[in-house]
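Note sheet for the following structure.
One protein chain omitted, others in place.
Residue numbering begins at 1 within each chain, and the chains themselves are lettered A and B in the order written.
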Amino acid sequence: MKRSMAIFAVFALAVAAVPLAGDNYLLQQATFVAMYCALALSWNLIGGYAGYPSFATAAFVGLGAYAGALLQNAGLPMVAAWVGATLITAAFAALLGYGLLRMKGHYFAVGSISIVEVLRLVASSWAGLTGGGEGLNVPIMPGGPEFAGRVFLYAMWAVMLLAFASAVWVDRSRLGFGLRCIEQNEDAADMVGVPVTRYKTAAFTLSALFCGTVGAISASWVSYIAPTDAFSILLTLKVPVMVLLGGPGSLLGPVIGAASFVLIEQTVWSRFLDYNQAALGLVIVLLIFFLPGGVLGRLRWRAKPAVQPGAAPAAGSAP
Amino acid sequence: MLRRSSILKLGRLAAQATVTAALWTASTGAWAQDVIRIGAPLALTGGLADEGKKQQVAYDMWLKRVNAAGGIQVGAKKMKVELLTYDYQSDEKRAQQIAERLITQDKVDFLTAPFGSGHTKVVAGVAERYGVPVMASVASSETVFNQGYKYLFGTLAPNGGIVQNMAVIFTRLIPGVKKIAILGREDVFPRAMAAEMKKAAEANGIEVAYSEFYPVGTLDHAAALSKMKATGAQWVFITGYTQDLILARKQMGDLKFSAPIVTMVTGPSYREFVDGLGKLADGVTSASWWHHSLTYKSDDVFGSTEAFYKEFVAREKKDPDYVNASAAAALVVLQKAIEKAGTLDKAKVRDALAATDILTFYGPVKFTANGMNQGRDLPIIQVQGTKIVPLYPTPIKAGSLRPVAPF
Partner (left out) sequence: MIGLQILVNGLTLGALYACLAVGFSLVWGVLNVINMLHGSLIILGGYLTWYAWLHWQVHPLAALLPVALLLFALGWVIQMTMINRLVRQPVLTTLTVTFGLDLILYNAMNVLFDATPRRITLDLGTLSLGEVVLAWDRIVAFVLALALTLLLYAVMNASRTGRAIVAVRMDRDAAELMGIRINRVYAMTFALGAGLAGACGALMAMVFPITTNISGLLLGKAFVVCVIGGLGTVPGALVGGLVLGLIESLSGHLFGPQNAVLIGYGLMLVLLMTRPTGLLGRKGYE
């Protein structure tokens, strides 16, 4: 635990120090790294600890983006809009969780991925509120690109820190223990007295919280959102891959996975112009076959020695 | 043992960071000051690849001509042009990344915007932050230009102009057109077009019997088309991308849904539409921002519409469409502005762009306050047989409007 936190601290400091390098492009890359780390850490709560493979990440990011954009356009200062978006996303996730978390395994996966599509369709047809296909403009933050670059880097960085902190808290708490029990065998956990529904919903809500913040920050960053790009199926599929790459169910796994994934993506797409998608697909396939526990699994080091990172076939109840 | 792994971990992270830094530094090109650098984020793979390639061809044609003439005159010296192209894979986040990269890493002087309103907006946002003039060649909706950006300029005229002419002309030439049924795709440009058509119809006393939108990702239009057929409308107006329009037209045939006027935007402007529909394309009208039979003569690297057309046909073995022309025109306009400003200073070139009022091989270009090219008589076309025939304006009229044969 302490080791994980120390290593993360070093990583976070490295990211925070990027502006000193002076290069705006590097700054942007670092912002993406922080963003994906936050998303991966969030996903890990429901996908890694609880063992519920959620593909709803993009739904929450998109919802946060729209909520943030609408709040900002309504006159709220930027950061207040981000906070508001976070709360709205959390409330939505809590309500949604009630219905969605009743499903298990495949059904949960399919249900969660459809939420992304449903929200996209709603954003698309509720034109009066969301502008429909036209999208929403968000005012550009004044202050010039270097300043804006820093603001957004530190914003994503802060979210990453918060996500890590919540992961630490969950890991240490009864909630975390309960989630691990649920992941191993939900019925047994229920019989033993773990408040299964409450814990699952808590994990789901927590996993959605920071996705909403990320979405709202993204909207302010790009200054324009539209349904198809805000609710991106590709994003929702990439985030679990990042966690799988690093090692699910651990503290550092998502961070390693997200950082490595961004690095791989950068080097891949700049080199394989026509085949970048295929290259990404190949990376994913190789990852699953040759790194089943993720990088951390390979290094044979887990945050909590007793925990098997999610994919062990012995965890029978998850079909 | 655990301590060793944590050192391993740190070492790995450090190594990663070093490699990353090295890669990124290496990718910064050498900065030559005798070359004008223009950045071109293009969708060369992914869903928008066809359109991206159209832009690429046009840019290349302009580039070759400009450099063959020695480059662009900047004040006292002539400077050659370098075009930096990156594929953003039809992905919005990538578009933003590449725009930033072009500006901060590759230190381009100017940018071009990719196909499509949404991605144009994203690139324009980045450019506006850095104060880099960006030329948009395929964005025609007012909503793209409504953020108050000072550095964004577009060569396509606004949507409104297109449909207004059609409303007046069609009702005059084909009697009995009392009702119109409008179906639009819920996407920046097609939606805007449908909305404009509704306004133009109402302004000309045509009853809007049906007006709905279909979401991105619709596989079947039968429900909407059945309802439209039931209204008995004489004018059917549908917007969308090529595959939507091919499907919609085909399903009109499936339902034996006939109407004397069938307009699809922008379908018939593209060869793919006619090829994909065969006989069903006959009679479909549309409007475009440019047609290759226009007869402009201009003081730019092409010299005339005909010269552009000839070179394109020789090179690509097919007719150019408005995307090709607009893309090349965007760079022509940029060139003229640089020459006029006499410097590469971005703010000064920006001002020169804003004051543009010239005639190019593509047509007259003059920007209004929001950066859009002023509307003028935009060509109205109709597919007759397998040919795309311009009907309007008079200088390029090559045929008369025919009602669509009933099924």
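As a convention for this text, contacts are C-beta pairs under 8 Å (C-beta built on N, C-alpha and C of every residue); 3 or more make two chains touch, one makes a residue touch a chain.
Please read these numbers as outputs of a predicted model, since none were measured by experiment.
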item	value
Among the chains presented, those that the missing one touches	A, B
Which residue of B:111, B:247, B:383 or B:396 touches the chain not shown here	B:247
Residue, one of A:4, A:124 or A:201, that touches the chain absent here	A:124
Contact residue for the chain not shown (choose from A:103, A:162 or A:299)	A:103
Positions on chain B contacted by the hidden chain, ascending	45-47, 49-50, 183, 186, 212-215, 217-224, 226-227, 230, 242-243, 246-247, 250-251, 253-256, 272, 276-280, 407
Residues of chain A in contact with the chain not shown	47, 51, 53, 55, 99-100, 102-107, 109-111, 113-115, 117-118, 121-122, 124-125, 233, 237, 240-241, 244, 274-278, 280-285, 287-289, 310-311, 313, 315, 318-319
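Here is the rule we go by: only the chains that are shown with their structure count from here on.
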item	value
Chain A residues touching chain B - in the complex, by the definition given at the top	3, 6-7, 10-11, 14, 21, 23-26, 28-29, 32, 121, 124-125, 127, 132-135, 137, 140, 144-145, 148, 222-224, 226-229, 234, 252, 259-260, 263, 266-267, 269-270, 273-274, 276-277, 299-301
Chain B residues within the chain A interface of the complex	2, 5-6, 8-10, 13, 16-17, 19-21, 23-24, 27, 44-46, 87, 89, 91-94, 96-97, 100-101, 103-105, 118, 121-122, 125, 128-130, 141, 143, 146-147, 185-188, 190-192, 213, 215-216
